[in-house]
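A single protein chain has been omitted from the complex, and every remaining protein chain is retained in its original position.
Here is chain A:
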Amino acid sequence: MLTVRQVAAYHAMTLVAPAVAEKFRPGQFVALAVGGEHTSLLARRCFPVYEVKSDYGGTVEFVFEVNDPGTEWLASRRSRDGLDVIGPLGRPFPLPRDPASCLLVGGAHGSSGLFSLADALRRRDCQVHFVLGAPRAHEVFGARSAQRIGDSATVVTRDGSLGASGTIPDVLPRIMEETGSDVVYAAGPTALLSSVGSVCAAMGVPCQVSMGEWLARTAACGIGVCQSCVLPVIGDDGHTRMVRACAEGPVLRGERVRWADLGTIPLDALGGPRAPLTAPEPAS
């Protein structure tokens, strides 16, 4: 571990982890063990990666919110403390083949997972526009970076303490039109991703969502063995399956997630209460 610092309402931790940094692709996450060698906290904490750098052979930075004893423990680490980290994990953001106008939507500290994506899109000559939002000013992450690197950056807070007053779904259709969005990438609270998903579906714009908050709330292993973080997603064959946010995600196609059925097993999901009794072959 190299540093942990407070950034607005969150903590940003930098780890020296060359193997993770080298293989990382934007959208992937790391899974950390918390509590030290004799810990009583057995679930791994999963965080989308903010940034990797080549310093010290390779560093990985991620942003997290302190909301339980495990994240409290993480926030109290000091330089040179050892940490048990697995990564990079999960499905990264797919990148457009040709230059495109991309809108990056980040709610609260979910935006931290979008900056490495912005760099990758820039390298492909894509236009990068940002919309960041949070309830209050100190809960917005990365507004200045977004203004610096984005072709445009819009900030909204519910109370108007930073940027315009309102919510992301309020301003999204207008910004998508103004920037001529070919694709939307979103990260942040699950409720926001759900709204972004429906706005994009209504406007016929493809969208990729990163289920960071879902992962932080439901994942226990981060590597796909425990099947704790499942959500209903429609496959290429039209059948709904319960897929793991950690292994099949965390980046999913927004229009494929059954947002209204999160936290349930839809009746028609494979293996669900009223599913057909023959198993369709899962799409590869």
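Note that in this section contacts are C-beta pairs under 8 Å (C-beta built on N, C-alpha and C of every residue); 3 or more make two chains touch, one makes a residue touch a chain; residues count from 1.
Here is the rule we go by: contacts and distances are computed from a predicted model.
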item	value
Per UniProt, the name of the complex member that is left out, chosen from "Dihydroorotate dehydrogenase", "Cellobiose transport system permease protein", "TonB-dependent receptor" or "CoA-transferase subunit beta"	"Dihydroorotate dehydrogenase"
Chain not shown, touching residues in chain A	33, 40-44, 70, 84, 86, 217-218, 220-221, 223-231, 241-242, 247, 263-265, 269-272, 275, 277, 279
